[in-house]
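For this depiction, one protein chain was excluded, whereas all remaining protein chains were kept in their positions.
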Amino acid sequence: MKASTVISGRFDTKNSQSIETYRKDGGYETWSTVLDEKRDPDSLIDEVKASGLRGRGGAGFSTGMKWSFVPKQTDKPKYLCVNGDESEPGTFKDRQILEFDPHQLLEGVALTCYAVQAHTAYIYLRCEFKLGIATVKAAIKEAYEAGMFGKDIHGSGFDLDVSVTIGAGAYICGEETSLLNSIEGVRPYPRNKPPFPAVEGLFGCPTVINNVETIANIPHIIKNGAEWHTKLGCPEDPGSRLWGISGHVAKPRWVELETGYKLQDLIDGPCGGIRKGHTLKAIIPGGSSSKVLLPDQVARVTMDTPGIRAEGSSLGSAAIIVLDDSVCMVDAVLNLMKFYAHESCGQCTPCREGTPWVVQVLQRIHSGKGRTVDMDLLLDIAHNMEGRTVCALADGACWPLTSIVKKFRHEFEAKIVAAPSATSSKVASA
Amino acid sequence: MIKLSIDGREVEVEPGTTVLEAAATLGIDIPHYCYHPDIGVDGNCRICLVEVNGNTDKLAIGCKFPCGEGMEVETESEAVVKARKGVMEFLLINHPLDCTICDQAGECPLQDYSYHYGTGDSRFAEKKRNKPKHVEFSEKVMFDAERCILCTRCTRFFEEVRDCRPIGVENMGGKSTITTGPNGPIQDPYQMNIIDICPVGALTSRDFRFKQRVWFMDFADTVCPGCSKGCNITAGSYQGKLLRFVPRRNTEVNASWMCDDGRLSYDKYNMPERVRGASVSGDPASFDAARAKITELVGDGQGVAVLASTSQTSEELFAVREWARTARVRDLWHGERTWESDDFLKQADATPNTAGAQALGYASVPSQAPELRGLIVVGDVDVPPALLANLDFLIQQAPQAGELGEAAVVLLPGRNALEKNGHWTNGDGAVQEVRAARDPGPDVPEDWTIWRDLAGVSWTSIAEITKAMGAVSTADAEAVTAS
Partner (left out) sequence: MFPDELVAELEEIRSCFPVAKAAMVPVLRRVQEDRGWIDPEARDWVAEFLSVTKMEVHEVATFYPMLYTEPVGKHVIHVCRTLSCDVCGARELWAHLEKKLKVERGGTTEDGRFTLKSAECLASCGTAPVMLIDNERHENLSLAEVDKLLEATK
C-alpha cells in the first residue's frame, strides 16, 4: 500500500485554496509553459493517453482516448464540462479537491481546454456544495486576475472562459449527458448514445466531460510526463486516487493511495479496522453502483481495475462502503434501492417502473411478507433492466441488487421462512 | 448505400437510416411506442430493442440506432423477445388494465402486445401506483395519468409540430406526469391529434368518450370535406351514424394530422332532415316526371346556368357537365365558401374540390353575372343572391333543400360529402379518392346517376366516369363550355 500526495498534497496547508499557495508550489507554471512554448495541442492528448489515466467519475474510461474523439475540424465551438455532481452514494472525494485545492482543478481545466481546443468550460457542481461552490468561484476569480483565464492568455491568442454552474439535488445529473441537459436548462434526461458528447454534446457541439478528480490529475501528468504517471501503482491502471471509506470502520476517512494496494490493508491500517466488537460482513467497493464483496474477497482483492474485475466488481468512484455484522443485508439493499428509485429520472420504462418495483418487493420481504419466489423475481426484474435503458443508472441499481441477492440469499430466505405468507410457487420468467 | 442484414435478410439503405426504418422496408415490424414517424425519435419506451452483432448484454433501440455497414440485426432473438416482454411487463404493472371501460380498447398497442407476449402484471404482487385519472386538459381532451406510459408523444407533438408548449412533464421518476401545469386548458386548434397518437387510452376525446366500442363500428377511408387541404381521414360510424373522424397518414398531404374543426364536423353529415325522392312544385313526383319538367324548363339552354358545389366529386361534376352539354347549357359555375385559414393545414377555401371543378371547366360566378332565365343548383352550395333576382325557374339537386328549397320548381335529392364516391382534387393538385362512409337511406340515389339519366348516357358505374373523365382534357372542357 503506497500513500501518496499527488492530489492531496496541499490539503492540510493553511490557505490551501488560494492562488498564492498554489503558485508557491509551482502552480500554473505548466499552463504558462504550454502557452509560451505554443505546444501542439495534440501532444497533450498523446501525453494523457500515454499516461494511462482513467476517468475517476465511475466508468473508468481512458481520458486521453476520450479527448481524441473530439473532432479537430469543426466550425462549432467546443466545450469542457467538469463533472462535480458527486452524488454516487459513498463518494466524497471531489468535494475535498473543490474545497481544499481548487486551483489544481482549474489548471487542469485550462490544459484540457487547450488540448481539445475548447474555449469555454463549465464546472458543474451540486448545489449542496455551498462551500465548494464558493471556493471554486473565488479561485476562478483569482485565476482571471492572474491572467490565467480570459482573452489572449499570455499573448498566446488562446481565449478561455471558465464558470461554475450548478445542479439541484438530482443524482442523475452526474450522468454525463443528463449533465449536459441540466446545463442547457431542460429536463435533465440522459441522452441516447450515439451521438456521443465528444461529437455532439453541449448545445449540440463537441464536448468533453470529465470528473473533477480526473481533471485535477492533468496538471501533474503534463508537468511530470506520461511515464511518471504510468509508474504510479498498478501498471495496467496506474495513478494515485482519492479513496473514500465510509461505514463501519473505526476511522471513516478519505485517503490518497496509489492503485494496486490490498483492500484489506487499507481497512486494517489507515481505517483502524472494523469498529470494535464487530466483524466485517460486506464491502461495496466502488460507490453504491458496484457489486458487493464478501470478506474472503476483501482479503484478497487488489484495488485496481484488473484486480477488482477479477472479483467481479468495479472501482467506480473509489467509494468504499464497509458493512459489519450488525447490518441486515435486506435492509441495506432496500436502502440503496430506495436511492435508485428516488433518483431514476423517469424517462425510460425499465428503470422508471423497475426500480420502484424492486423497492416494493424488498419492502414486502422486509416487512415479513416475502415469498420464496421473490429472490428469483428480483433477479429477473434486474435482468430486464440491465442493458435495456437509456443510461447506466439502472445498471448501477442492478449490480448491488443482484450481487447482494445472490451472495446473501440466506439472509433473504431467513426473513421469508419466518414470514407466514411465504409460498413456494415458482415465478415464471418474463 | 449501407448493406446490413436483419433477421438474416440482406437490405441496402441510405446512410442515416435507422434499424427500425430499414426493417420496415423488409416488412419487419419492430414494435414501438414513443417513436412516431411524423414526430420523430425520442428513445424512451424501450419496446423497440434489437440485438446488434450478437451483443445481448446491451441491446440497441431500433428507433434510433443507425444502420452500419455489415451490421447484423436480430429483431426476434431470445434476448430481444425477453427484453420486450420485460418492457411490456414494466408498462403493465402500474397500468390500471381497465380495458373494459377504456376508449382505446381494440386500438391499443399495449393491449395488442400483451395479448402477443403475455405475462401482463401477473408477477406484480404490490399495490399499483395511484395518479389522477380524470384530468380535463381542455374542453376537447381528457387525460388519465394512470394509463399514461410517458412516451411523450403528446408533448413532442406540440413542441415539434405545433411549436408550442401547452403540456409538459412534471416531477421526476415514477412520479412523472403529463400536465398542463402553469397553463390553462389547451387552446391549440390541432390539439385533438394527441388523442390519436397517444399509444394508449391516456388521452381521450371528450366528444367521443364512451360513445361506442370500436369493434362494433364501421370505417371508411376517405377525405375530410372541410377545406381544400383534403386531409385524409378514417370516418367511423355505428349503424349508419357517423361518430368520429380521425386522420389517416398521408405524408404528401396531412402527415398524420387534421384540424379540430374538421375532425369535429362529422355530425353535420348525419343529416336527419334531408331531401328524399324528387318533387315538382313542392309535390312529390317520380324521377321521370322531374326529368321531364327539367327538360321542359331548360328548353334550348339559353339563359340557363349551373351553379355546382365544390364538395361534389369530380365524377359528379363531370356527369353534370355531360348533361349540360346535351342540354346546351353553357355557363358552368362553381360555388365558393371560405373560412379562416391558418399557417398549418387549414385552407381558406372551405370546400374540398375547387381545383377539380375548375379542371372540369367550372368557373367562378362572374362578378357581372349575365341575365338568367333559369338556375340549376347542384349540391351544398351558397348561392349569391344576385343570381336569384330575376329567375323564371330554379332547379335544385342537393342533400338538404335549405332556404332555396321553397323556390325550386324541381327538387332532387343528393348525397352529402360523406356519402359520396369519386375523387376530389385538393388545393395542391392532389387527386384523392373519396369513399362513402355512410348510407343516406331510401330515395337518395347517387348524384351521378341522376345526371346520367338526364343526359341519357349509359355509364353503369362511377369507375366508368372516372375513366371517361381521364380521357377528357381541360381543353375539351373549355370547348364544351364555349360551344
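Each chain carries a letter (A and B) given by its place in the written order, and its residues are counted from 1.
Just so it is clear, a contact is a pair of C-beta atoms (placed from the backbone, for glycine too) under 8 Å apart; a residue touches a chain by one contact, two chains touch by 3 or more.
All values derive from a computational prediction rather than experimental measurement.
Trainee: Looking beyond the chains shown, say which of A:E343, A:D380 or A:D395 touches the absent one.
Mentor: Per the contact definition at the top, the residue touching the missing chain is A:E343.
Trainee: Quick one: which of B:G181, B:P366 or B:G441 touches the chain that's been left out?
Mentor: Candidates B:G181, B:P366 or B:G441; residue touching the omitted chain: B:G181.
Trainee: Check each of A:Q17, A:T135, A:N192 or A:S246 against the chain that is not shown and name the one that touches it.
Mentor: Here the residue in touch with the unshown chain is A:S246.
Trainee: From the listed residues B:M172, B:C231, B:I294 or B:A350, report the one that touches the chain absent from this view.
Mentor: Final answer for the missing-chain contact: B:M172.
Trainee: Which is it among A:W67, A:Y114, A:F149 or A:Y171 that touches the chain not included here?
Mentor: Answering carefully, the residue with contact to the hidden chain is A:Y171.
Trainee: Please give every residue of subunit A in contact with the chain that is not shown.
Mentor: 77, 86-92, 94-95, 122, 126-131, 161, 163, 165-171, 182-188, 203, 244-248, 252-254, 284, 288, 319, 321, 323, 326-327, 332, 335-336, 338-339, 342-343, 345
Trainee: For subunit B, which positions touch the chain that isn't shown here?
Mentor: Residues of subunit B in touch with the missing chain: 164-172, 179, 181-183.
Note that only the chains that are shown with their structure count from here on.
Trainee: With chain centres defined as C-alpha means, what is the inter-centre distance between subunit A and subunit B in Å?
Mentor: Their C-alpha centroids are separated by 54 Å.
Trainee: Under the definition above, what is the set of subunit B residues touching subunit A in their complex?
Mentor: 43-47, 49, 57-59, 61, 64, 66, 82-83, 85-91, 93-94, 119, 122-127, 129, 149-150, 169, 171-176
Trainee: If we count contacts the way the header does, which residues on subunit A are in touch with subunit B in the complex?
Mentor: Residues 170, 187, 189, 192, 194, 341-350, 352-357, 360-361, 364, 371, 377, 383-390, 427-430.
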